[in-house]
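Just one protein chain is left out here, and the rest sit where they should.
Per-chain numbering from 1; labels A, B and C assigned in written order.
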Amino acid sequence: MELNFRSDNESPAAPAIMAALQRANEGCAWAYAEDQWSERLDSAFSALFETRTTVLPVSTGTVANSIALATVTPPWGSVFCHRNAHILNDESGAPEFFGNGLRLVPIDGPDGKFTADDLGVAVRATAGHGIHSYQPAAVSLTQSTESGTVYRPDEIAAIAAAAEEPGMVRHMDGARFGNAVAALGCHPADITWRAGVQLLSFGASKNGCLAAEALLIFDDRVAADTAERLRKRSGHLLSKMRYVSAQLLAYLEQDLWLDMAGHANAQATRFAQAVDRHPEASLTYTVEANEVFVRWSPAGFRRLEAAGIQFLTWPGRDDLARFVFSHCTTPAETEALCNAFAEAGAG
Amino acid sequence: MELNFRSDNESPAAPAIMAALQRANEGCAWAYAEDQWSERLDSAFSALFETRTTVLPVSTGTVANSIALATVTPPWGSVFCHRNAHILNDESGAPEFFGNGLRLVPIDGPDGKFTADDLGVAVRATAGHGIHSYQPAAVSLTQSTESGTVYRPDEIAAIAAAAEEPGMVRHMDGARFGNAVAALGCHPADITWRAGVQLLSFGASKNGCLAAEALLIFDDRVAADTAERLRKRSGHLLSKMRYVSAQLLAYLEQDLWLDMAGHANAQATRFAQAVDRHPEASLTYTVEANEVFVRWSPAGFRRLEAAGIQFLTWPGRDDLARFVFSHCTTPAETEALCNAFAEAGAG
Amino acid sequence: MELNFRSDNESPAAPAIMAALQRANEGCAWAYAEDQWSERLDSAFSALFETRTTVLPVSTGTVANSIALATVTPPWGSVFCHRNAHILNDESGAPEFFGNGLRLVPIDGPDGKFTADDLGVAVRATAGHGIHSYQPAAVSLTQSTESGTVYRPDEIAAIAAAAEEPGMVRHMDGARFGNAVAALGCHPADITWRAGVQLLSFGASKNGCLAAEALLIFDDRVAADTAERLRKRSGHLLSKMRYVSAQLLAYLEQDLWLDMAGHANAQATRFAQAVDRHPEASLTYTVEANEVFVRWSPAGFRRLEAAGIQFLTWPGRDDLARFVFSHCTTPAETEALCNAFAEAGAG
Partner (left out) sequence: MELNFRSDNESPAAPAIMAALQRANEGCAWAYAEDQWSERLDSAFSALFETRTTVLPVSTGTVANSIALATVTPPWGSVFCHRNAHILNDESGAPEFFGNGLRLVPIDGPDGKFTADDLGVAVRATAGHGIHSYQPAAVSLTQSTESGTVYRPDEIAAIAAAAEEPGMVRHMDGARFGNAVAALGCHPADITWRAGVQLLSFGASKNGCLAAEALLIFDDRVAADTAERLRKRSGHLLSKMRYVSAQLLAYLEQDLWLDMAGHANAQATRFAQAVDRHPEASLTYTVEANEVFVRWSPAGFRRLEAAGIQFLTWPGRDDLARFVFSHCTTPAETEALCNAFAEAGAG
């Protein structure tokens, strides 16, 4: 038996998404996002978010993030993010590439989060020398965070207010946005535009799609035409965009996105309880979404691997592991993991 | 009745491709092109081309072209291409973006083609002033061309030899590569590496896939790791790359790619004969692949549109139209076009 | 005897400029263009041009041109210029570098000039395909031109009007601006802002300075702060900018710039008359500024070289040569050239 908890990136697509792809494959359709699926995205997302939303469908979260940041940040502008942020650590400099040398400034903070005060300190420490310094231009929050935690609406609003005062734009990397909304039980607007977020990378690939993400723009002052040019120039304006857009439409339908994310979260919660009960292992962070970070002995993790459980570890860190739960993790699989974990702990 | 001959970009995917997608959607798979589908691409394409080939699956032809050119061209290098080339006219500067300001130099030539001599003239006209000039770095051929014609193996070999002498790299934009191979009845190697081409953008989206292209590197001296970095930094390393790679594998299987392209070409040929028979209209270029360019009266084209035929025209050019035939154009549709064309001609 | 007519770039600085440098070398001065010399530039140039002018002192014409174009052109914007333009042929892609992949579009035209109609044709030929095309963003005129001719005020106004209509910005590369003003006998405003030019690269290095150029912005809608950022990020904000600014101030004083340019023009005119009188050689272009292009036999040019005359030839063009006259070409040197030319012609 092999059970994969390495990453939600490794999960297959949901049946409803595959069915939507198949339905979209009828006859000809205009190219370059002028098809009927792509043209329905603005209204579908505007309805979901209860505000006028401009939507750019794309294939990856990296490009959604990079276009968002490069649209609102000049090459001499800085973007503030958490030290664990995907844009900082996992995109090989895509934001810098799209942004022609913009700079990411990391902010430390517990549980994968930082506060409005932390942001203020970081801005003051890196700006203030006029044309010689980078100019603070944007802040990017990850929701849910890389630590499997979530920002609450008031935390986001406080950060957004602190950013707005010196004129910085607010972006959210929502690669696991569904997991955050499911965790908070709030309206998606509550942690985005109502809290001051102007651009959202709305993730879908990790949560049931094949390759579909959407860059959402909630604020008319953001130059959507610049975003479109960046998408085109980076080779991301698919000729047959209908296949991306059809995924997104099906993903929104009847709250599929939220149900799948909630399901994944529930599996994570169940495993978190198993970790809590474990005599040796412990949770690294509060488990709020679909990721569980566990601190344990290297020997313990090796026993778990020997039992056929797959999870993520980091080079040089043999006492820490990450378990991710997805839309297609079955309760039986979670149960099997919990059992294997308990048995390995007995060693 | 609406019959669409606007672009092969508007065609749906072939059933075999959809079936392959569905098969690839079983269980978990490693992310970021480390899945079993992606890992079979090198051997599949190496077998097809009869030489060791490094393959980077991507989603669009624009990114395949841009990565190819930026990999082999320094920012102060120039790339020579036909004045009608897609990289010059239709990518909004993607090659310049990926290549940090490389320059494209257009070459004029009849039938969408240029010769080795034309290349020599263009190189001499734009280089030679040392560090003050751009440095000739690469040549890019489109096969089949934007005019629906094809370069013969000896024409390609002559251009490649002329390029190689001053150290220029040879790239082929094969957005319609299958149509060219089908037209020539040659081995795919004959118009690529055997003729001196080092990188090929191997197109599949236009000819039966949803969104799948492959950047092929035939020459070990080309820095494949640079190409991979460019793919990553531009947001084109899909986490679930298996869905692209599965399309490509199915596309190659049992010469599906070649059969579909050949079918499209045959439809174009049939329409070209109808144009030839027409009392007023005429062919702009020799029809060799799946595109037919027609010169006719504006009134004639309007009558054809009124008959429900869709085709492409250009702003300010009302006496020229393009008709494109795809893997899914049925003989009945071609027949209907020919009839409508003949009838419109009677007006 | 060696007489150098190769380039005004090779001339030394004028005594008045050296004296100004020496005077500026007293005591301390604020760094980074906040010194008293630099701070007087805006008013000095505003007075000269009779309009509010923002001035950025820099060290080279290449950077003045590149900052100007990158300030007003997005990366997906195109800049139209003559096929012989310095920005196209002699800057190794500096505009593309500063402009993150903007594109230069060459326009052909006799005598180093193009017309408003030529511009319209070029714009229509390269735009019009929406997001897939580059967006026409700017036009750049060289004054005096690379052929030693000058645009008249009405010619400039016509081009500027044609550019303004589709929203394009107007830039002038005035590497030899003084020579143009001296040739036309007009007010400097007549061929710049009064004719619709918004940015001027005002050259001084070729005409008596050591290394001093000024980017002038006549239009408040041009983002001067972007220009300043580009200067800083390209390493062109000298800490001791006073030495550049002091050159510029001295250059303007008592019309020194105009006198020196007029002197150079007069020498060129004298040699042009000698060419006209020559039985074999002929002028390639009308001589209006300080450059003389001569068509002659290769043998003739070799005899002239043997007589100790230095001039510029191009690789592969042995029947064409350029003679440039500068602020420090003495009438005796011009006379010597004319004599050598006449004698060589006798061969």
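The working rule: a residue touches a chain if its C-beta (ideal position, glycine included) is under 8 Å from a C-beta of that chain, and two chains touch if they have at least 3 such contacts.
Remember, predicted model here, so these are calculated numbers, not experimental data.
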Legend entry - Where the missing chain makes contact, among the chains that are shown: A, B, C
Inset, instruction - Can you list, in ascending order, the chain B residues touching the missing chain? - result: 32, 74-76, 100-101, 131-132, 226, 228-229, 232-233, 237
Legend entry - Residues belonging to chain C that touch the chain removed from view: 4, 6-7, 9-13, 18, 21-22, 25-32, 58-64, 66, 91-94, 97, 205-206, 210-211, 229, 232-240, 243-244
Inset, instruction - Name every residue on chain A in touch with the hidden partner chain. - result: 75-76, 89-93, 96-97, 99-104, 124, 126, 128-129, 131-134, 314-316
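The definition used in the following text is that only the chains that are shown with their structure count from here on.
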Inset, instruction - If you connect every pair of chains that touch, what shape comes out? Choose line, ring, star, complete or other. - result: complete
Legend entry - Interface composition of copies chain B and chain C: same or different, split at half: same
Inset, instruction - Would you kindly tell me how far, in whole Å, the mean C-alpha position of chain C lies from that of chain B? - result: 42
Inset, instruction - Spell out, as numbers or ranges, the residues of chain A touching 2 or more other chains. - result: 32, 229, 232-233, 237
